[in-house]
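Worksheet: the structure to be examined is printed underneath.
Note that one protein chain of the assembly has been removed; the remaining protein chains are unaltered in position.
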Amino acid sequence: MTQRTRFIALTAAALAVPAILSGCAASSGASSDENQLSVVGFSVLKTANEPVISAFQKTPAGKGVAFTTSYGASGDQSRAVAGGLHADEVHLSLTPDVQSLVDAGIVDESWDQNATHGILTDSEVVFLVRKGNPLGISGWDDLVKPGVKVITPNPASSGSAKWNILAAWAHAKDAPGGTDATARDFVTRLLDNAVALPGSGSDALASFLAGNGDVLLAYENDSIEARAAGDDVDYVVPSDTLLIENPAAVTTDASSKAQDFLDFQLSKAGQTLYAKAGFRPVISGVHTDVPGANDPSNPFPAVAHQYTIDQDFGGWDTANTRFFDDKTGIITQIISGLKIGG
Amino acid sequence: MSTAVLGQGTRPVGRGRPGVRWTLTGGAGLGLGIALSWFSLLVLIPIAAIVATAGDEGWHGYVDTLTNPQTWAAIKLTVGQSLLVTGINVVMGTGIAWVLVRDRFRGRRLLDLVIDIPFAMPTVVAGLVLLSLYGPKSPIGVNVSNTRTSVTLALAFVTLPFIVRTVQPVLAELDADVEEAAASLGARRVTTLRRIVLPAIAPAIAAGAALSFARAISEYGSLVLISGSLPYRTEAVSVRVLTFVEGGDRTSAAALATVMLAVALIVIVALDLLQRRVARRG
Partner (left out) sequence: MVELPVPARWAVRLAAVAYVFLLVGWPVITLAQRAFADGFAGFHAAMSDPDVTHALLVTVEISLWAVVINTVFGVGMALLLVRYEFPGRRVLSALVDLPMSMSPVVIGLALMLVYSGRYGWFGPTLEAHGLVVIFNSPGMVMATCFVALPLVVREVVPVLEEVGDDQEQAARSLGANAVQTLRRITLPAIKWAVVYGVVLSLARSLGEFGALKIVSGNLTGRTQTAPLVVEQKYDNFAQNEAYAVAFVLVAISVLCILVVSLLRPQEESTS
């Protein structure tokens, strides 16, 4: 075979492949089929949703329903749906990401008027530490001690990182003699101890697992999953921390099966499956063993002093403007005034 | 080198100039039209959309974005590191291309195989692997994570192939005759390298350098993990853009993006002018 013939054969083969493959790869696009559900969720839901979807498909309501799924960072997903990604149901990390879809007319205003105020799964802000907790971290005050190396995702580039910072603020504000000024000081000292401010929660976890820092501000469900996967870490649930609430909503032009699915997710069966993935149930009466939890048979110890966005911060709208506004947000100002590591 | 039909052996090296340029006739004109249409739909119009969005608040938006100290620090870091890495690449890239084309040793082919890998590796994986090798758990005890050096490292990784691959085909195409003629006329090796080989590969180096710089200022994935994205220290422009987008501030994101486009254009044009001067000296 001459070189030229070889060349032509190679090129022809290369061009034939897309022709053959174009049969295989399907394309997306809006679907108005009643039995087709498109679920858009935040990243770690991929593993959690698989058993929930199969279980739903075994129920009478879910028989014959086919699912399309997309998982990614909550903010990215919210923007994608706002940009035209077809979704029958969205399940995101924090309420503002659903609110922006309400503003875009994709989700109805009444989305949060159900028994759980629109929330589908819960978690807590916890501290992920090295196995055995060598530094003996037990509470928020331990994080601001000199020499303690903290990692937290940057709340400016990761919407879901806001939970961490607000939890710290709530702790300082709630302490005896706590005021806005002392809270501000506390958060500043916390961020001063940061050795990295990665762009997302999973980047922060990756950085921590690679050996950076002594403690990571993380979510309980991620921590449980990390331990279940065999990573060399432990987690500490402080006695006072912020409740993480993940909202879910059905879109305005969703198929009717979407509401059935959401109902299933909120049912005992669904919530038990989410509990096994590390999420705290939003209904009562759910008891199950959770592999990876500090105590698998008592996976979700009650938090003595529970902060919530609604009670301690007046809701997300207020919190977002007050703390995270581009120019005047308290946290934005703290971060832009920091000289970290310098 | 494989020769074309009429035989290529008599072309002098380092002309640099393509000779007479043709004016556009029917076929070429049509070709240009098609190419431009595709280029517009793919690149020009989307870039116009960015610039238009940036202009939503007029000059005010640009000034605000640039004068934000955190953003300005990110720009300085990104541009500075990109220039540094491009400089490293000019030296190392040319050296590697030289070794690949003009040297023979066992394992040379293996070297050739490995060069393009930084392109094929998704940046998320590159970041993870670099972090594990040059981070706190480094097997050789080298920990550059969360420092500026990590930025250099990540950028050097993703831009490695550029200059190597642009210089390689040109070096391979060079005619041995001219260099031999120079040697037979008594020129020292250094002189031959400087006055014959270098002008011939200057355009290729410049082309690779422009690509290397452009890629470096836009890098996100591999950078963000190992650098720790610390404001004022290791936060890159791409992270600032994401921050603006995440905060719903498309105007500032677009303004910053436009500024970086302008920076890239300046460097590309500068490199183009530079290589013309070097090529002309041949």
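Before moving on, here are some points about what is shown:
Read from first to last, the chains carry the letters A and B; within each, the first residue is number 1.
Please note the rule applied: a residue touches a chain if its C-beta (ideal position, glycine included) is under 8 Å from a C-beta of that chain, and two chains touch if they have at least 3 such contacts.
Since the structure is predicted, the reported quantities are computational estimates derived from the model, not experimental observations.
Taking the full assembly into account, the omitted chain touches A, B.
In the full complex, subunit B contacts the hidden chain through residues 1-2, 4-6, 8, 11, 15-25, 27-28, 31-32, 34-36, 38-39, 42-47, 49-50, 53, 92, 95-96, 98-99, 101-105, 107, 109, 111-126, 128-130, 132-133, 153, 156-157, 160-161, 165-166, 168-170, 172-174, 176, 179-180, 183, 189, 192-193, 197, 200-201, 203-204, 207-208, 210-211, 213-215, 217-221, 237-238, 241-242, 245, 250, 253-254, 257, 260-261, 263-265, 268-269, 272. Taking the whole complex into account, subunit A touches the unshown chain at residues 3, 6-7, 10, 14-15, 17-18, 21-22, 24-29, 43-44, 46-47, 68-72, 76, 80, 82-86, 104, 202, 206, 225-226, 228-229, 231.
Note that only the chains that are shown with their structure count from here on.
Here subunit A touches subunit B in the complex through residues 3, 75, 79, 100, 154, 156-159, 194-199, 203, 206-207, 210-212, 324, 326, 335-336, 338-342, going by the rule given at the top. Interface residues of subunit B, counted against subunit A in their complex, comprise 2, 68-70, 128, 131-132, 135-137, 145-146, 224-225, 228-233, 235, 239, 242-249, 252.
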